[in-house]
Each structure stands twice: as C-alpha cells, then as structure tokens.
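Structure record follows, encoded as structure tokens.
One protein chain is absent from this view; the other protein chains keep their places.
Order as written gives the chain letters A and B; numbering starts at 1 within each chain.
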Amino acid sequence: MDAPHIKAGQTMNVEAKETMNVEAGQKIKFYQTGTLTVGNRLLDEDLRTVQASEERSNAITSGHRACQGCGEALGARYALDAAMRAANGKIIAVNATGCLEVFSTPYPETSWTLPWLHSLFGNAASVASGVAAALRRLGKADIRVVAQGGDGGTTDIGFACLSGMFERNDDVLYLCYDNQGYMNTGVQRSSATPPTARTATTPAVGTAPGNIFGTGKDVPRIAMAHGIPYVATASVADLHDLERKVTNAMQVRGARYIHILVPCPLGWGTVTNATIRVARLATESGLFPLFEAEHGEIVASSPIRRAVPVEDYLKIQSRFAHLFRPTRDDAHLAALQAIADKNIQRYNLLRNDHGNDARKEAA
Amino acid sequence: MKTPIQLTPPKGPVELTLPKARQIEGSRAIAEAVGLCRPQVICAYPITPQTHIVEELSAMVKTGELMDCEFINVESEFAALSVAIGASAAGARAYTATSSQGLLYMAEAVYNASGMQLPIVMTLGNRAIGAPINIWNDHSDAMALRDAGWVLLFAETNQEAIDLHLQAFRLAEELSTPVMVCVDGFILTHAYEEVELPTPEAVDRWLPKFQPRQVLDPAEPITMGALVGPESFSEVRYLAHRKQLRALERIPELSAEFNATFGRNSGGILRTYKTEGAETIVLAMGSINGTIEDAIDELRRNGHAIGAVILTTFRPFPYASVAAALKNASQAIVVEKSLTAGMGGPLAADVTLALANTSTPVYSVIAGLGGRPIPQASLESIFERARDRELPETTFLDLHWDAVNQAITKELSWTPHT
Partner (left out) sequence: MFQVRIHGRGGQGVVTAAELLSMTAFTEGLHAQAFPSFGSERMGAPVAAFCRISNTPIRTREPIADPDGVIVQDPTLIHLFDLFGGLSKEGFVLVNSSRTPESLGLSAILEKLPTGHVRTIPATEIAREKIGRPIPNIAMLGGFAAMTGIITLKALAWAIHTKFPKALAEKNIEAAQAAFAAVQHAIAGEPIAARGEELMV
C-alpha cells in the first residue's frame, strides 16, 4: 500500500496505523470511509473520495447564495468534482433554470470554475447535446458534457428534451437534483413531488390535503426504459456512493442519467442541519431506493442497513405534518408504507450479505 | 406583345449558355448554399414547407458531400434551436430551419439565442400561423417574432435566398448575433428556377472559419447565461440595440462586398424598381415582388408613374432608408402577407412610422394570407385605384365578401339559449 499523502509539516502516527492493520488482508469495516476521518486516509487512493482531496476542482466554489442546509449545493459539488476528476478537468456544464442556476450566478458573480452555460428551463438536455456535437466536430471529444437541472426542469418541462437526448443516445451525463418540487419559484408541486406532500399548489387543506396519490413519474425507470448505457439513483446521504456513481457514469459514452435526492429544508420543512439525516431516512425507509442500471437492467442496488418505518422519515418534515396532526392519517401513512415496501421488494433492499431477504432469514 | 420562341431547329442539351446555373428546387438551392458555408452542427425538426431543405442537408451529410458536419434529428423545434444554442456556445457553426408553428414552439429559444448573442443562422420557410391550421405561405410567422432581436432578411427569389444565407453567416459571426433568412414557403421553397451557386473555394474565401467571441472552453472557463438583475439588465439591452443599429450599417457594406466578390447585387437593405419619377411607390417583401415588378411594367406601359421598393432587411427596420426611398412619392402602397387583427398590416405600420415626418399617405394592402394566390391583375387594379385616390386606407385583396357577409349575418343572428 502506498503511503498516504502527507502534507508538509504533518507527521503520521506510524504505530497507530500498524496497530489497526493487524494482519495483511484483514478487511476493516469503516462506515465513515467517505470522510476525512479514520477510514479515508488509510484507503487506497482510488477508494478515497474526491472531496477529501486537496486537488478537487471545486467546480462550484464558495460565494453562492444557496440556503443554509441546501441539499442541491452539496450534491452538485460532489457530483461535479467527481466528474471533473474523471474527465481530467475537462467538463462543460449545461444548467437548466432553477435553484442551482439562480443561486450560483448572480451577475456579475459566478461560483462556477468550469465552463458553464445556462439557456432555458426546459432545454438543458438539448443544449448539452448541441455542446457535445460541437465538441466532436471540433476534435475536442475528450471534453465531456454534463447537463444538470432540478426535478421540475427534468421530469416536467424538460421531459421531452430529456427523452430526445436519451433516444438519440447523445453523449451527455444528465444529473437531476431532485428536491421534489419547484423550489426556486416558491415550492410548487412537480411530477416528482411525493403523494401527500404539502406544496404551494397542493396545500394541506380540505378533505385531501397535500399532493394526490396516483400521480407522478418515476424518471429513473423511464430512463431505463430508453435503454441508455447507465442510470443510477443517488443521495446526499451517501456522498461516497454519489461520487462513485458519477465516476462510473463517466467511464462510458452515450446518454447517462443520475437522479440525486437533495432535500430542501425550506420546501420540505426540515431543520437546516437535518439535510443529510432526512435523506438517509428516505433511503432507509425504502422510499428512495439506491440502484444502478445498465441498458435497462438493474445491475446493483444498495441494501438498507437499518430499516425504518416511513413514519420516521415523514415526521421530521413539516410538509407531511398534516399526516400526524390534528389526527393521524393512518390510511395515507399505510399507503406510503406500501410504496416503500414495494420498492424494498422490487430492488431487494432488505437483504443480508448473501443477498437473501434479511427478514426471511430472521423468521 | 409576345415574342416567338424558336422551335426549329431546337437547341441541344448540355451546351448551356450559363454553365454555372442550374434549374433546381429552391429548397435544394438553399441546402447547397448552407452546405457551402460549412456548418458543423445542423439540427432540425420537420415542418411543412421547410422539410425539403433539411432532407437535402441530411442526405448531404450522410453521403459525405457535406463533411465535418453533424446532422441531429431532434424531437421538436424547441430542441432544434436549443441544440444549435449549445453547439454555437461551444464554438461550432450551427444552423437550423423551421416555419410557422415550429418557430412559435421554439420562441423561448429564439429570444435566448439573441439574448446570448449567438451567431446562429436559421432559415424560416414562411408559413401562416394557426389557428386555423394552414400550411401555405404568408409572413405571420416572421411577424410573430419580429421583435425577438434577430436580424430578419427576406429573399425575393431563390437566387437571393442562396445569396442571403451566405451573407447571413458573415453578418452573424461578425457581429455575434443570430440571423433569420425568410423564404416564402412553397412559392420559393418548392419552386424550380435557375440559380447559380458559387464554388466552395469562393465561399471559403468569403466566409472564414468561425471564430466565436466567447466560447465554452475548459482552458478558459466562463459562465454564460447568468442571472442579470435590475442593476445591469438595461445596459445589456441597450448594447443589443446598438448592435442592431450597427447591423443596419454592415448589411449594405456586406451586400456591396458580395457584389464585388460574386458579381451579383443581392441582399442589402432594400432595392428600388423604376422609382425614378414615380408618383406611387409600392413596398413589399419577399417573392411577391416578382409579380409586382411585372405589374409595374404593365402599368408603366399605360403611362402610370409607378415604381416599387423591394424591402430585404425587415429587422432591424431601416426607417431612414425606407423614408429616403419613398421620399419623392405622392403615396405609398404597402402590400404585405400579414395582419394584426384589429389593427392592420404590421409592415404598413413600420412604413407609416418611417414617413411620420411627411404627409405621404400610406395605403395598406393585406394580401396572400394563408397562401391565397396574388394575381397580377388584382395588384394592377389596386395600384390604379390608388392612383385615382379610390383606395381605402386598408384593403383586403380579393376577399370573398359574400362568404364574409354571410358569416357576419349568421353571427349577428345568434342568440343564447334561454
């Protein structure tokens, strides 16, 4: 193993390392391997996170105007720096209108340190396709193209352009930052808004408060239906996994899609330091499964480590407050749990290391 | 008066007096002209009557006749112009074409392209905008987006259509602003007539490699399309306005340079036809000018002092040039294939403003809407009535008054159910 990178002036505790690495080949399970703490510096370089490196590109750097606790700013930083590393710093980013675009480019300032283009709300995928075509014609195909937008700009107004890009297999990595609503314009409902969620256009009033059941789009599965080379879901709750998936996506050419859950404290009604926690609960409840697919077939999924009922996830978000107060809405809670259970079954999320359903083995 | 055509002995084929000229479809001519300009990214969505242009281009790319070019089949016109925006921003010469409903579907992108000053060239195969749906020629599509900040040029013939595309790419890239070349749908796009296409070498000398003013490049990263607030927006708009005024200066210069290079007088702000000593001057855009010129010849033979202004540059509207061209006329007649409901002809409105400091009356003639044919005899009748001061301010040419009156009567007699 190579010696870990040591900054000039620092010393390393050699004994401590030898103590931990008791036998050659022993597997050390560190859940915190994606951070600057214990695990990262002891890992092989190629397992370390991009963000842990001083050489990360900081594609989106400080000074942007995102809210405190913004999941999208966090996700964008991890995703783009990973893409930049994979592409040796040669990325052009095309951004849809939305929170990310607005808070990152208040003229005359910009947070972007890479070449970046914002055109319209619904055309990021098409514009990115055009950039990719131009680069091919100019003999600069080593420069890679990333398109990014929120759920609104991707699943709704940008859907036609997205599908066109998928269908043509244009060489673009599309990143969707899903905070489950049109947040920049004041928290309105999108086709990514989950059932029962309160938004400004699905208010928590009347006999059927919040967003309606039986609506919405599962864009990752729609992306899979196009048969494109790579589709993945990711979350800011597992940033190492997000980086890994972006890196995977960058290894291939053609249309690729990563759908990233990025909680919005304002829109979701969570405290601003709970962003990562609520994202983790989304995954651990089964409501936001993490998986990868290639050419329409699931190839990997992340098992749930510590399953939680959906209620644990819902009750810390005031956009779901009406499910609990003034009375418990057992029917809708059960319906939401059913969605989670279906995901768990479909993606085999409750399995032990042998791949079998952990619940069955315990019984 | 007619002149005899020699029937015997007939001339043989192949020995052409104009070896460079060819008898081809307008769409084919435009496609070849665009091809000569070496576009690098072409993206298009089919819509009548532009379809033949993009079909030809796709074939040219597939066979390799048009090299170093990608032809992308997109899923809508909105996507088409968006792809062009991305390609242009990344430093490639980009082109697309559309008509009518397609132009409206990409409307957001049309403003986006001019706002970001991307030198995209687009062919607009003029077609009526619905409802009611109508696939035939008129100028309502160009009128719908006339204030979107694109330079709008109108071709009178397919030869001029070729020439304007060559001039458009030069103008667009020089000023870094998008340019639309308007070509009457079907009437020009689907007509076979003689045209002359310049050689690739000549066009390469005329149109050098695209050098973008600003480009997306990892070596020198920039942010394009930032959020501009009240403190800076007006200045951005003023600079765009100034650029359009600069276009008005460059257009005639480019036309002169084109003439010197290719030996043809085409493009420019406007042309005049027999306006010397003309009391009445007719102004129009596009292919209808051919019929107008024939009408003018006929009326001149009968002693009518009449001439024409063929307006090529519609946006930015060249107020000074139009006023100068109409200076000595006692009256102007604007014939246009467009109408603003409840008001009248938008082109007539622009011409009236150009003549605001004069007392010259402007007669507006709305003709050819939705592809209604415009017979020469009908135009002559209008022009004569104008000379005789018998023309109302606004005239709808050849309207079927019986049908109109029937519909009005029916509408007036409708009563709601009680």
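One rule holds in what follows: a residue touches a chain if its C-beta (ideal position, glycine included) is under 8 Å from a C-beta of that chain, and two chains touch if they have at least 3 such contacts.
The structure displayed is predicted, hence computed values, not measured ones.
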item: Interface partners of the hidden chain - shown chains only, full complex considered; value: B
item: Among B:29, B:270 or B:288, residue touching the chain not depicted; value: B:288
item: Residue touching the undisplayed chain, where the options are B:55, B:68, B:174 or B:194; value: B:194
item: Candidates B:48, B:112, B:223 or B:255 - the one touching the absent chain; value: B:48
item: From B:130, B:229, B:277 or B:373, residue that would touch the chain that is not displayed; value: B:373
item: Interface with the undisplayed chain - residues on subunit B; value: 2-5, 7-8, 10-14, 16-17, 21, 23, 25, 48-49, 135-136, 186-187, 190-194, 287-291, 293-294, 371, 373-376
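The rule is simple: only the chains that are shown with their structure count from here on.
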item: Whole-Å gap between the CA centroids of subunit A and subunit B; value: 47
item: Interface residues, subunit A side, partner subunit B - complex; value: 89-92, 94-95, 101-102, 105-108, 110, 112-120, 122-123, 126-138, 143, 160-161, 163-164, 167-168
item: Residue ranges of subunit B in contact with subunit A within the complex; value: 40-41, 43, 68-70, 72-76, 78-80, 82-92, 94, 108-109, 112, 116, 216-218, 220-229, 232
